[in-house]
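Only one protein chain is missing; all other protein chains are in place.
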Amino acid sequence: MAVGDADAADAAASAAGETLTATVVGASGFAGGELLRILAGHPNFDLAGATSREYAGKSVGSVHPNLRGSDLRFSDPADLDSVDVVFAATPHGVSMAQIDQFYESADTVVDLSADFRLNTEAQYDQWYDGHDAPEYLDEAVYALPELHREELPGADLIAAGGCNATATILGLYPLFDGGVLSGGERIVADVKVGSSEGGAGGGKASSHPERSGVVRPYAPTGHRHEAEIEQELGASVSFTAHAVDMVRGAAATCHVFPDGPVSKGDLWSAFRGTYDDEHFVRLQSGGSGVYRYPEPKAVAGTNYAEVGFELDPGNERLVVFSAIDNLVKGTAGQAVHAANLALGLEETAGLDFQGLHPVGSP
Amino acid sequence: MAVGDADAADAAASAAGETLTATVVGASGFAGGELLRILAGHPNFDLAGATSREYAGKSVGSVHPNLRGSDLRFSDPADLDSVDVVFAATPHGVSMAQIDQFYESADTVVDLSADFRLNTEAQYDQWYDGHDAPEYLDEAVYALPELHREELPGADLIAAGGCNATATILGLYPLFDGGVLSGGERIVADVKVGSSEGGAGGGKASSHPERSGVVRPYAPTGHRHEAEIEQELGASVSFTAHAVDMVRGAAATCHVFPDGPVSKGDLWSAFRGTYDDEHFVRLQSGGSGVYRYPEPKAVAGTNYAEVGFELDPGNERLVVFSAIDNLVKGTAGQAVHAANLALGLEETAGLDFQGLHPVGSP
Amino acid sequence: MAVGDADAADAAASAAGETLTATVVGASGFAGGELLRILAGHPNFDLAGATSREYAGKSVGSVHPNLRGSDLRFSDPADLDSVDVVFAATPHGVSMAQIDQFYESADTVVDLSADFRLNTEAQYDQWYDGHDAPEYLDEAVYALPELHREELPGADLIAAGGCNATATILGLYPLFDGGVLSGGERIVADVKVGSSEGGAGGGKASSHPERSGVVRPYAPTGHRHEAEIEQELGASVSFTAHAVDMVRGAAATCHVFPDGPVSKGDLWSAFRGTYDDEHFVRLQSGGSGVYRYPEPKAVAGTNYAEVGFELDPGNERLVVFSAIDNLVKGTAGQAVHAANLALGLEETAGLDFQGLHPVGSP
Partner (left out) sequence: MAVGDADAADAAASAAGETLTATVVGASGFAGGELLRILAGHPNFDLAGATSREYAGKSVGSVHPNLRGSDLRFSDPADLDSVDVVFAATPHGVSMAQIDQFYESADTVVDLSADFRLNTEAQYDQWYDGHDAPEYLDEAVYALPELHREELPGADLIAAGGCNATATILGLYPLFDGGVLSGGERIVADVKVGSSEGGAGGGKASSHPERSGVVRPYAPTGHRHEAEIEQELGASVSFTAHAVDMVRGAAATCHVFPDGPVSKGDLWSAFRGTYDDEHFVRLQSGGSGVYRYPEPKAVAGTNYAEVGFELDPGNERLVVFSAIDNLVKGTAGQAVHAANLALGLEETAGLDFQGLHPVGSP
């Protein structure tokens, strides 16, 4: 099917009460497993396929134990049935090579890799190595509905943001949206992430004995997510990522030095102005009890982001905290959220899990 | 209202399509929080109240961060509105003292403490200290639907089982139900539990520095759950519980010495015979991959129990494994499951969360 | 005894081959337990006493299980024997109230609280509430030998630094010592700490279910350790502390914006110039393998600090990493290290543990 034809829009217009079919490509990874879980509980989607080269023929529950009750089996990625939506949860580089194949199967493609997040080939080349399908970069919509709600309806190529970028962008965006920052300020994003970001493959650095209890600077400088962050915010952010001991979760602490004085009222006004109508963003700033600021634990398993802030007038600094589940709001949930909007479905469909308390790692 | 009158049965008969009201008493604890979460997502329940002496007036999200989006506030337990069901998640001893007050508010009481689990005052006195309302012991139904499905419809007093007992009973019951065991055999239940079993109160032994990374025999012998286990199975079990480093979960490893040879076929036949029609029990025994036997992680946040087994002919032993989320299948989920059956609702209503993969502690 | 008399210097001059006696006041806490462990293995110290109001009469092993083999029992803090050195590991405020009592027992006092870290009463009043013994502030020596090696010999009042301050100071000091920074630059210290910093007391926020798996901003701004950092570095640092899931450890990531270009050579030169002769500081910056930068795990249980850095020219930023065990280099080990130097003992005496690999939390 040709990209951009009327089919996707048609589907969107009529979909709210219907059932759409979807295939998850790369379904044995962590992000793919989350897509399976979310889509299996989604009122408007039927899972038509779940591909995995390595596990083709095996039940999805043999890899994802939470899905042990499911009858679905992994299929070979070479055999894609015709469906309404392809969700691609493959490693970086795969989607750009297979995008035409995806469009032969579906009108709408939602990609969870970095392949279509950046708007121009020049940006891509600056941070990655050579794009195979640069002609799609311009039309792809960055998935975060909090920033791209207007562009999503009818979109036929959606690029889910990177998990660390998502946490950082959601924390800082209100400062730009609300006029607190203009783009030249010093901004540090110090991010702490769980081990699921390393993927399902194992490897020595992510082995339990080596990975447990760490505070490990795994990307001290030059993290590729800086590219997305700069694109979405229109400003440079000094980014550093640390591995800490949790499985799910990304928490960004952004240290911001505005050009002049900023009051708490300015901040509340900015954050409320940006997020008051956003279902999946919760402002959480101070208060009493054990959980006073955004925390990955509080949103684990959910599509919620928590955002909060604190003033440090003595140092002329703002501190902004944001927390997400890297595999849901940071990947698979964000993808489904955007697909819901693209296809005219209920925005929250399939994304109603409220999370657990207490929860460990989680 | 008088216990045992026709109202409860009436409610049950007509409830499937209706909405019932419920109050959670003791809603600030971990079990109470799970009840809030489950009931908030339950299609047939409206949460009318959530009591907490300590937190009355505060939002439920100030204690349970996963519920931060909720408008519900804790109310004083002295003021119970009239509702269809009271779920009591109070410490042992409270429900027996307040059972008459509960029945003034509701026709159906579901109690999560140990107060009404044992059938007779004599049993109770053997393991606990003096019962305040022994006249209710006989009529209370032990909540596990896998054992008491027939007694639940119309029940107006339901006692959710203990979490460790639930894990142990679900693992061993098929051996008795299927005739593999008759009651005089040596059976050891070696149970491993998460820190949420200790409740929300804190205390030195459950502080993070002391509790992290433990394998701690916290109930070497004489655990009170032995009473429930013996009642439900009709056999004595040598029980020992260990704290291990997870927040949610109870895993029972039962070492069983049958009187004569037992084949794998005998075991499959027994377990399938007992559980093939049970939605919330999954048999998981061997196979390939990382997750080959029951594991708390695989059911974390869900109402599922996993049960599996292995033969050890060289030692004339069977080993049975079972795993649950102590706060869901072991407490709040079991309670809602039983309430669904008692009130004629869809058995799985409110209990459809499938769990996460990967998940840490969880 | 009068402070500042000749006795302490005498003791120092002759101590290297002798045995000194020591009492640990506040020995049931985590820092006190570390002092017991270190002093028990120290070739020049005899443990004369270990006080604890709560546990007086009990064996030290009943609180600190690693010391189960010891015969030592806690004694009442009111009964301090005459010894060479008092190590005080009491909560903030206790030492300032009891300093005269300490000096009646010993010539040398090593205090692990915040009571004597700041040089002037004005500084103290700015961050804390009213000092009981301000006349001692001026003479107390801040314990870090990497900064105060010259002042320690003969010192009779030593104030061990705060753990988070220690991590931050050790990371940043070479930039000032080596002339890379001059004091007006933007500096952020984003610190991640283990649960042992919360002390042995328990409490809801540090209970295992609530504390596991967190990334929790527990001191977003205004942390009191900023006072020490500013005093020791002569520069303001924007400080934010997060609780993460480990028991021991403090890791500081310092984001620094120097006024002009800085090369890797400049940094190596600064760090080597400052630390090449320091036994307990290891430079660790890049390289291959799993552990490329400073990590709390790599120094857990030891008196070592690891320090490293990375350049981020695109953002005109330096990132400096440092990692310590908060209870050793950050508290008890630092105290013994300083006492060794004050008393003329071998600098490394009692501090030779090399740490473990692999280790979990640790």
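A, B and C are the chain letters, set down in written order, and residue numbers restart from 1 in every chain.
Quick note on the criterion: a residue touches a chain if its C-beta (ideal position, glycine included) is under 8 Å from a C-beta of that chain, and two chains touch if they have at least 3 such contacts.
If you're wondering where the values come from, they're calculated on a predicted model, not measured in any experiment.
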Shown chains touched by the chain that is not drawn here: A, B, C
Touch with the omitted chain, as defined above, among B:P91, B:G179, B:P220 or B:G234: B:P220
Residue among A:S195, A:T253 or A:S322 that touches the chain left out of view: A:S195
Identified contact with the non-displayed chain, of B:R73, B:R149, B:H242 or B:H279: B:H242
Candidates C:M246, C:A270 or C:V320 - the one touching the absent chain: C:M246
For chain A, residues in touch with the removed chain: 30, 194-196, 198, 200-204, 206-213, 247, 360-361
Where the missing chain touches chain B, by residue: 186, 188, 190, 192, 204-205, 209-210, 212-217, 220-222, 236-238, 240, 242, 244-247, 249, 251, 253, 255, 257, 290-291, 293-297, 310-312, 314-315, 317, 319, 321, 323, 358-362
Contact footprint on chain C, counting only the chain that is left out: 30, 33-34, 37, 40-41, 58, 62-69, 194, 196, 200, 246-248, 282, 284, 287-291, 295, 297-302, 304, 306, 352-362
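In this text, only the chains that are shown with their structure count from here on.
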Degree value of the rotation bringing chain A onto chain C, based on Cα positions, nearest 5: 180
Chain centre separation in whole Å, for chain C relative to chain B (CA means): 47
Mean-CA-position distance for chain B and chain A (Å): 35
Shared-contact residues (touching 2 or more other chains) in chain A: 246-247, 290-291, 295, 297, 358-362
